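One structure below.
A single protein chain has been removed from this complex, and every other one stays in its place.
Which chain is which? They are A, B, C and D, in the order written, and residues in each are numbered from 1.
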Amino acid sequence: MTVTYTSDVATCRGFGCFWKLLFRWKGSVYKLVWPELLAYSCIYYVCNMVYRFALNEEQKRFFEKISIYCQYFSDLIPLSFVLGFYVSIVVQRWWDQYLSLPWPDSLALFVSTSIHGLDERSRLMRRTVMRYVNLTEVITFIMISPGVKKRFPTLDHLVEAGIMTSNEQKIFDDLNAKTSHPKYWMPLVWAGSIIARARKEGRIRDDFAVKTMLDEINRFRGLCGGLLSYDWISIPLVYTQVVTLAVYSFFIATIMGRQFLDPAQKISTHEVDFYIPVFTLLQFFFYMGWLKVAESLVNPFGEDDDDFEINWLVDRNLQVSYLIVDEMHSEHPELIQDMYWD
Amino acid sequence: MTVTYTSDVATCRGFGCFWKLLFRWKGSVYKLVWPELLAYSCIYYVCNMVYRFALNEEQKRFFEKISIYCQYFSDLIPLSFVLGFYVSIVVQRWWDQYLSLPWPDSLALFVSTSIHGLDERSRLMRRTVMRYVNLTEVITFIMISPGVKKRFPTLDHLVEAGIMTSNEQKIFDDLNAKTSHPKYWMPLVWAGSIIARARKEGRIRDDFAVKTMLDEINRFRGLCGGLLSYDWISIPLVYTQVVTLAVYSFFIATIMGRQFLDPAQKISTHEVDFYIPVFTLLQFFFYMGWLKVAESLVNPFGEDDDDFEINWLVDRNLQVSYLIVDEMHSEHPELIQDMYWD
Amino acid sequence: MTVTYTSDVATCRGFGCFWKLLFRWKGSVYKLVWPELLAYSCIYYVCNMVYRFALNEEQKRFFEKISIYCQYFSDLIPLSFVLGFYVSIVVQRWWDQYLSLPWPDSLALFVSTSIHGLDERSRLMRRTVMRYVNLTEVITFIMISPGVKKRFPTLDHLVEAGIMTSNEQKIFDDLNAKTSHPKYWMPLVWAGSIIARARKEGRIRDDFAVKTMLDEINRFRGLCGGLLSYDWISIPLVYTQVVTLAVYSFFIATIMGRQFLDPAQKISTHEVDFYIPVFTLLQFFFYMGWLKVAESLVNPFGEDDDDFEINWLVDRNLQVSYLIVDEMHSEHPELIQDMYWD
Amino acid sequence: MTVTYTSDVATCRGFGCFWKLLFRWKGSVYKLVWPELLAYSCIYYVCNMVYRFALNEEQKRFFEKISIYCQYFSDLIPLSFVLGFYVSIVVQRWWDQYLSLPWPDSLALFVSTSIHGLDERSRLMRRTVMRYVNLTEVITFIMISPGVKKRFPTLDHLVEAGIMTSNEQKIFDDLNAKTSHPKYWMPLVWAGSIIARARKEGRIRDDFAVKTMLDEINRFRGLCGGLLSYDWISIPLVYTQVVTLAVYSFFIATIMGRQFLDPAQKISTHEVDFYIPVFTLLQFFFYMGWLKVAESLVNPFGEDDDDFEINWLVDRNLQVSYLIVDEMHSEHPELIQDMYWD
Partner (left out) sequence: MTVTYTSDVATCRGFGCFWKLLFRWKGSVYKLVWPELLAYSCIYYVCNMVYRFALNEEQKRFFEKISIYCQYFSDLIPLSFVLGFYVSIVVQRWWDQYLSLPWPDSLALFVSTSIHGLDERSRLMRRTVMRYVNLTEVITFIMISPGVKKRFPTLDHLVEAGIMTSNEQKIFDDLNAKTSHPKYWMPLVWAGSIIARARKEGRIRDDFAVKTMLDEINRFRGLCGGLLSYDWISIPLVYTQVVTLAVYSFFIATIMGRQFLDPAQKISTHEVDFYIPVFTLLQFFFYMGWLKVAESLVNPFGEDDDDFEINWLVDRNLQVSYLIVDEMHSEHPELIQDMYWD
């Protein structure tokens, strides 16, 4: 459900291209911020009504003093700094997590080129190695993505989907009884064993290919482990709390501090009563939106508009794996002279 | 259409070299900002005229209050911060995308050195491997660059251009019927198969060379996949919207907030009427230009002045590939003693 | 004892997800800041009481002047800047240290696939190589983590835990007499020798596997060395002192500078007496919390709520190592046709 | 002509070491800024003289109003922000370019160790491979560095300098007629062919060495290509213009805004007339110097004091290449027992 707008901003002519993005709803700051904005506006206008209609003169003067005091301090909170540094870290992690997504394409290419033989057993080996790689990937995703977890709540669902055999499920269950550590890497060990066997049976012709594939399997394991690390080690709670506290206190302070005070009192910067605090609401959009950037990127495996489409990835990887190692195995179009052949 | 000015700033003498860049038009901030500047100035002067000539005294006083209010709040928007952090991310991604552009030179060198034989079939293999690599590259570019898409709107155009054979086009079409996932990597799988065959036929003499070439093909696939990732996963829309909103609200606020008010009213910092708001326009140039940096870099595969010249790259890579593997194949100038041979 | 909240922030709907984090205690800013907050409040109210009840009029005027002076200067301290830059460095190092944690999984996979033979000696070799790798890891952790040090205060405890044999302990002791440099890498040298022997005895069939395993052992050594580097080379003391001094001076200044002064004196921004300095306390939370982010991340191997669970890691790695090289050695589920086999 | 001061700041005792750097001229901010400073001072004092002596009272009042207006707005330009972010990018690119400089030492070591034989042909091969590598380097530098371009304006000069033979020059000329793309990589293809031939002739004993050398040649090509990329893709012109505009507008504003106004007018912060605007000049030094950092680093291959010494590098690399592969070929001092041999 990633929101892609790259093609809309390819070329920047006339009034540029960013203003067009302001009218999008899906994945937009409006969609994320409106509940808070509504709540904020309600509280703001309740205070406003109380000040205008419920208070007597003396209470109004007191209200005005509180308002000025709140305004003074709301300007002391260095929101843009804190948000700037925090969002930098979150955006960095978000992209690093994207780069940690494992793609089986490389391994598929190696398997297709290196495990020779057109008999059933060779074909079985090629397919099974790729299935194991995809299995590891799916097990990893189940641990980190609520969407994939929903799709495959138990191992039975994996068996049903054909990614696991019931035989393998049994081994998993047996091992779960022994140790509680995550066992996402197990299919990769099996894949390694199959490759070792294929070498022994001569289906792989050289040690290079074995090494290349084992290296690739290890890289794959590393990436899955990396994804789990990002899941396990969040940005320290303290930091997130500090930032959230700063934003919320700022807006609580502005509820009082940005009230339009009676112009008759001649308080500086309160000379007109505009009824609608346009700039305060813009600031709300702005700072709260910035916080929402962090909220929606901090875990990109959820179901936000901006999160990665993991379920799509699972299907794509399985399909492409089989395509490369099976249907396209050691085939290539006939060699014919190209156009520029002198 | 990249704007290169590196050679103009090689040496910084006298008054330096950056001021010279101010007089360039192509790729300049002026070229990017002038439509907005024009619109902004128009609206500014319309308000100005209304204030000067259309309003009565009482309305003028009200106008002045709004102006002061707008000025007060326009200073609260931390534009430089938000732009600073956002543009940092955009510039980082822009350069990472440049580094992700795949160049076939390395592979060409390996192919030229490793696939031996001067007969037609060997030559055909060398050329075809390189053609496939270029084909993958072009298919990738078609997906991300409007310019390349315009040049090759369909596979037919690729066939016409000699990058694909009609035979290969048919396979693509067949596969498109089966699955809708991008298939840019398919020619690379074919290239892998050709290399495996060349090894079997003894045209490649050792397993090392096979591994090296497969590794290189994989690196190539990784880079193409990376380019697609940058296309697929934009900077979160929320962030771009927040920044755009901030810049636009700032300038909407300044349209009122930077009006020259009647000096007779003795409002602080409004003691002279200059008619032309020089500094406000400079600020406009400045902040809007900073936003334009982001707009023109956010997708460097478009047709902005500053975007990468992808069509040129396509031609260059095809030409250089054939040059290395075919014309220069296993040739080198005669070995003669150099000047310093004692 | 890492505090994980990633799954709580997977999807950001309604009022978002960060506000929920504000109610956590474990690893929270409240838990870290409350002793300082209490101390700060006490001193603040002592000054407050003195001003209200103990001073005569003239002294009160003097107190007010000091307060205004303190307030003026407390605003000059660029706390958010210094903290922003410093915390960036700390967070960077914290994550780099996480990435430096060595995992034996890759080596285990290689050992399991490459050291063949089902006889006792082969099995012994596989297990011993993995034990040595884990031994190096544990010795490294003992040097940097107080928690692991507490668990294994002497080599005897390692022998007891079965990670070391008494034979090996003797060698360590002998060598300790000769040189005082850390000897964490010694078991890795032994592991290298065992691999060389296994090759000579034909249990490893090709030189590739030897190279791969030696490379992996070296990478492991590099990571352990990296962890020791982070321990040995702290962030320069000067920098930490500067930041700490800045935060503490700021709060010492605010103790006087944020007192509510007698509204009757008509001092600007001191027009109401609120008794509880809400915003000052929020600022305290905020800045002190930011410093605490640094304090708890600067050494992630301690026993803070947010620190890495090293003792868990030691157990996990030992268990998984044996699991891969021993129980799962060269076994894989029977090869059967998957669901999509046409 | 790099300005090295590292050894002067090795140890920081007493009053530290940075103040000593203030008295350097070569590569200093003074040397870079003085022409601008002179121009700025002249204009400043012309305005000053006009105000003091040429204007009548009424004009003086008007001048003062302009001055106050300019001062107000000059404070709105967030110069330190923009410069901070921009210079960060420039410094990053500057160092990345340094790291992209290709050094032939590694290849020389491999060539010396792997191409065996003491006969003339072997020696010729070793020398020629290294000459080609250096040739590629020089051709690359000619494209990016005005200093090297001046030294070798045409290919004839390369032939004269003994880096190219006239035979090779002819091939270059032939190819230039065919295609206009940069051909810096051509000598590397030749080097690859020579290595392939050396293997065939048995002068290289194993395929490993071939692969290692080809990899190294490819890395070399990658670095040269990287240097050309930095030359081809400048920092977007828009960004540079925005920063330059900001700095220049700031100083144009201060020319009026920092005038000493008649103290008799009792304008705030204009209570004394100092004649020399010390702090304004310091600010000039400071901000203009910061911009100069960017100007002198943006292209480090020019002839600024701080630029890399490319011509020195060319000589060094050629000399060291021949030294390693020729004079030191397969020689090493006699093996004798070292001092600590027990």
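Going forward, a residue touches a chain if its C-beta (ideal position, glycine included) is under 8 Å from a C-beta of that chain, and two chains touch if they have at least 3 such contacts.
It should be emphasised that the depicted structure is a prediction, and the values quoted were computed from it without experimental measurement.
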Among C:4, C:59 or C:229, the residue in touch with the chain that has been omitted: C:229
Sole contact to the chain not displayed, among D:59, D:80, D:166 or D:180: D:80
Option touching the unshown chain, where C:59, C:154, C:193 or C:337 are the choices: C:193
Absent-chain contact - pick from C:156, C:273 or C:303: C:303
Footprint left on chain C by the chain that the document does not show: 32, 35-36, 39, 62, 65-66, 68-70, 72-73, 76-78, 81-82, 84-85, 88-89, 121, 124-125, 127-128, 131, 144-146, 161-162, 165, 167-168, 171, 175, 179, 181, 185-186, 188-197, 207-208, 210-211, 214-215, 217-218, 221-222, 225, 229-234, 236-246, 248-249, 253, 291-292, 294-296, 298-299, 301-304, 307, 322
Where the missing chain touches chain D, by residue: 2-7, 9-12, 14-19, 21-22, 24, 27-29, 32, 75, 79-81, 84, 87-88, 91, 94, 98, 103, 105-106, 109-110, 112-114, 206, 208-209, 212, 269, 271-272, 274, 279, 282-283, 285-286, 289-290, 292-293, 296-297, 305-306, 308, 316, 319-320, 323-324, 328, 330-341
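By definition in this document, only the chains that are shown with their structure count from here on.
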Common touching chains of chain D and chain A: B
Type of chain B:chain D copy interface by residue overlap (half), same or different: different
Distance from chain C to chain A - Cα centre to Cα centre, in angstrom: 24
Computed distance of Cα centres, chain D from chain C, in Å: 39
Shared interface positions of chain B, touching two or more other chains: 32, 81, 84, 88, 208, 292, 296
Arrangement of touching chains [line / ring / star / complete / other]: line
Inter-chain touch pairs (all): A-B, A-C, B-D
